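Apart from one protein chain that is not included, each protein chain of the complex appears where it belongs.
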Amino acid sequence: MISVSERDYITKGVDRSVRADGRARLDFRDLNLETGMITQASGSCRVTLEGGTDVLVGVKVEVGSIEPDAEAAADADDIDDDGGARTAGGGGPGTDDTTGSSGGGTHARNRGRISCTVACSPSATRVFDPRDVESMCNEYSQLLNRVLNSAHGGVDLAALCIVPGSTCWVLNVDALVLDYGGGLLDAIFAATRGALHNTRIPRATVEQTDGRVEFEIEDEETEIVAGWEDVPLTVSMSKIGYRHIVDPTPLEELCSSARLTVAVNRRGNLCALQKGGEGGIEPSLLAEMVQTAKQLGQTLLSRHDTLLAAEARRIAKGVDPTGFR
Amino acid sequence: MSDRKRVTGPEKSVAPLLETGSVPAFIFNPDRRHDGRDVNHLRPVFMKSGVVRQANGSAYLEAGKLKVACAVYGPRQNQRTKISATKGSLGCDFKFSPFSGGRRRSYMKDEQEREYSLVLEQALSPAVRLDLIPKSTVDIFVQVLESDGSAACLAAAITCASLALADAGIEMLDAVAACSAGYFESTVCLDPTGEEEAHEGGSLVLSYMPSLNEVTHVIQSGETSTATTVKALELCVDACSQIHAVMQQSLIANV
Amino acid sequence: MSARIRSDQRKLPSEMRPFYCSSALLSRSDGSVRFKSGDSSVLCSVFGPMEVKIRDEKLDKATVEVVFKAAAGNSTTKERLYERVIRETLEASILTALHPRSAIRITLQVLTDDGGILSTALNAATLALVDAGIALRSLPAGVTCMIDQEGVLLLDPTILELEAARSTHMFVFDNISDGALSNISTGSFSMDEYTSCYDTCFSAVAAVQQLFRSSVEGKVRREHGPEADA
Amino acid sequence: MAPAAAAAAPTPAGNGTSVSAMAVDGDVAAAASQGFSLDPDTFQKIHPAEFHRRFLSQGVRADGRPLQKFRKAKISLGPVSTANGSAMVRLGDTTIICGVKAEVAEPKPAAPRSGFIVPNLDLPPLCSPNYRPGPPSELAQTVSEYMDQVIKSCDLVNPETLCIEPGHAVWVLYVDIVCLNHGGNVVDAAMIALAAALKHTRLPQATYYETESTVRVTDTFTIPLSVKRTLVPVTFGVFDAAVVIADPTAEEEAHLSTTLTYVLDAENGEAAYGVLKSGGSAVPRDMLVACWDDARKRAVDVVAALAEAEQAGNRRPDVAAV
């Protein structure tokens, strides 16, 4: 909840580019990141923001079967549904179709998939109506699924295939929001990218013996997730008054009439665009926000890569993570 | 777990696979698409309001093969107790009929339907004068009878729901029109069909209030450059204005 | 009729299986009855009039709830159809206006199913309502019959017989109306066959009604002692 | 007197106007003398049962139909091109759309050649304010179940004709019936839609490949289903345990003492595949027989509507009109 005068104070501050915590409109808070603190997971990453937001992402790699429906759906004459599957993502049959079925759906048969869920720990969100939390988690899960499972999500899905047409790796990406202090979606993407960087997949060797395909999994030898560096980060912009800001605090989120989330990859391309919130945005402002987000995204990505490199060095040195201490 | 509240068939069934090579290769021609349009054209759209008798407002929309029905009930007493007293709320429910797509859909709401319900709410809320109906809710039910492109379906649902809201006499700042676009490399293709959708590199759905010149919702997937996205936004804004005109006509026709 | 012997040693197509009932079996419920027709048997318990959920509350009459549980397995739409038929049948017989804003809950548990389970359950429910002392306008009773592939009408068929049915019919009559309260017929049948099923069931129900009567008399005698006879 | 009567008389839409104006004359006189009258809409809201009773006592109904008149069944085939078969049926305001989707499943070991037909009626919250999102209502569940029992027991489609490869693969036909507008008597509309959609259903040519244990199909739907019979459901409502009305509307349904549904054979009205009467007021034997006779006449009309739809469908394969 927020009072009228607080709203006015924040809105005018945003207009003047002096926010309540001293940041300018397009300043981010410091992002802290640590990887590999969950030993049972194939990969993990925790991202905290100054001011409370705390997100933990675990990646669990498991062997799954390529659903025969994937092909059917991708092939099915002229009808959408595979398009549906693209957005449905998570575990649903027909993981992907964007590269299409012109090749008789062979693509869909040679791919792994990523299944994402976002959950909120009750402590993080006790101020909200549980239903709002549920729909927010659903919205974010959907966006993660849609981005990561698309052809441009970064992760090389074809590399996750073990036996074409039957077996593949499934990356279960589970994001848990431990605390909420605004700017959640961007933090979830940052933690997801970090966790994928940290993920190690066991090596699978495929053998063919008299027509039967068998594969063996060696837990000792592992591989990194191919294409993690192409996973995009999101820049969420909140429209307050007639201006927009990044990385809002909870009170600023309450003052925001609309949110535009833009996923940007290191090639500087947009991978997703999604508006949230209850207000409208003029088309010209929308275009401007897209441009801004692209530039900010590039900066964020290079900063993120630096943090991950530092983490990689720490792990290489064998220094234990701080974890939850 | 099987659904005990419906007549059930065998435990598991799958859509059959097509014979290999039975589908002709898809070729995208920006000037002449499979249904004869070029990339800057929408499918001809038909709308009619007032189709569900017992609803407070309703509408039916047809664009090519795509068919969507929507009914609006309310404003009625809010079921949720803990809701801000000063504003009303929209309850949106988006459902694909089991037979509406390539693969049979379950009656249970899947992730996509839940997401689309949320998008529907987000796209319509900026237009509805919720401040005038405190403590009440307006329930919007959208049923897709036949789908031909999921992005196009979402856009059609938003347009159709907006028409139904107008039919229900619910005060709005402006009617919301929505349209979809697909990306083929750097080409932006308006209102892609299901077949095109299966081959596109990404898509965008834009909801727009023409009179107020405000975008109420936008959602995009797939990788594009900013220039392409901006182009798509412009194209969709124009297309939404066209759809808006059809909405007005159909409302006037029903008066 | 030929000396055809039915699947369970009954001699005649129009012969019913022996049926019994025993009441006041369960101490927790307000009324309970086990009704047995051949090898089909159903246990029914009645609770009420009692507190009703606000959602189901009716201002001018009692809410009748029926729960039907099959002998094994989870409830499906089949049980739901049975529940609806039993509820709608009994709602018309119970004097619901006597108990506004309250609930009467009827729970039916199939113990063994050997055909005609819906009519057996309905009979159990009627008697359990009587046992619970709930005011009734009349006593509905149900009977099932079938027509086999040769067109022979068999009354009160067993499961084995039902497998060869061309059509099956369940009728409910009570002791005051001159018509059917409920009827479910499926299969393939002609109008003549339908009317003869109606007639056969109508007269068969009289026998069930007779049992109802003696059961009620027995109950009264037990509870009130010899003065009830006076 | 006359102006007061006009104000108080519920005016039916059709040919019953004069009759119904008379129907309430007596009361109107009484009401007018007290200087009190109600307009028809208000009267219907306050005393809905009485509102209908007055009409029926004069042999006419609120929507202008005579007691025994059915609403015309409007049928169109193939409105949904994504389905293997589909039909849309309208009875007055009631609109129902039925789509058949074919999928492949393993048969049960006990019946290795038998396919499945799975009918379900969906009454979504869209169609009426009485339904809320969530599990299907009791009506939807029980009608679905009854339809399932009827089509199984009358052997509408021989399940063995749905066999692709004995013991390995059979067709499952999901018959999903969605109500878009609940204007009363959804049972009739649903079953007509089911019968029409099944007749309209075409399956692709399917081949079972043993090596990969999959079924592959051609991309065109060509093979019609062998539907043995045409079912025609006919529903009557009984008002105050005595007045029989055909094909009740949603407003009438709320005040009926019982309903009576026959499922007749379209070709031979002597034969039936089902009767459903669940509780409520008793229906005497002669009423049952009389209604059956009326139902036969209705069956003829429905069959004609079906035939008309088939012809229209042959001319234009995907007719779509709501």
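Each chain gets a letter, A, B, C and D, in the order it is written, and its residues are counted from 1.
Convention: a contact is a pair of C-beta atoms (placed from the backbone, for glycine too) under 8 Å apart; a residue touches a chain by one contact, two chains touch by 3 or more.
Everything that follows uses one rule, which is that contacts and distances are computed from a predicted model.
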From "Exosome complex component RRP4", "Trafficking protein particle complex subunit", "DNA replication complex GINS protein PSF1" or "V-ATPase proteolipid subunit C-like domain-containing protein", the UniProt protein name for the chain not displayed is "Exosome complex component RRP4"
Out of A:Glu50, A:Glu134 or A:Glu229, which touches the unshown chain? A:Glu50
Quickly run down the residues of chain A that touch the omitted chain. 1-6, 8-10, 12-13, 16, 18-24, 27, 30, 50-51, 251
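Methods note: only the chains that are shown with their structure count from here on.
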Among the chains, which is located farthest from chain D on the basis of C-alpha centroids? A
When I count C-beta pairs in contact, which pair ends up with more: C-D or A-B? A-B
Chain A to chain D: how many Å between their CA centres? 48
For chain A versus chain B, what separation do you get between their C-alpha means, in angstrom? 25
Spell out, as numbers or ranges, the residues of chain B touching 2 or more other chains. 5-8, 14-18, 20, 23, 101-102, 147
Provide the list of chain D residues touching at least two other chains, using ranges where the numbers run on. 82, 141, 144-145, 148, 214, 219
Which bits of chain B are touching chain D when the two form their complex? 5-10, 12-20, 22-23, 48, 51-55, 60, 62, 65, 67, 69-71, 73, 93, 95, 97-102, 104, 107, 139, 141-143, 145-147
Can you name the residues of chain B that touch chain C in the complex? 4-8
Over in the complex, which chain C residues touch chain D? Could you list them? 76-78, 80-81, 83-85, 87-92, 165, 167-169, 173-174, 177-191, 194-195, 198-199, 202
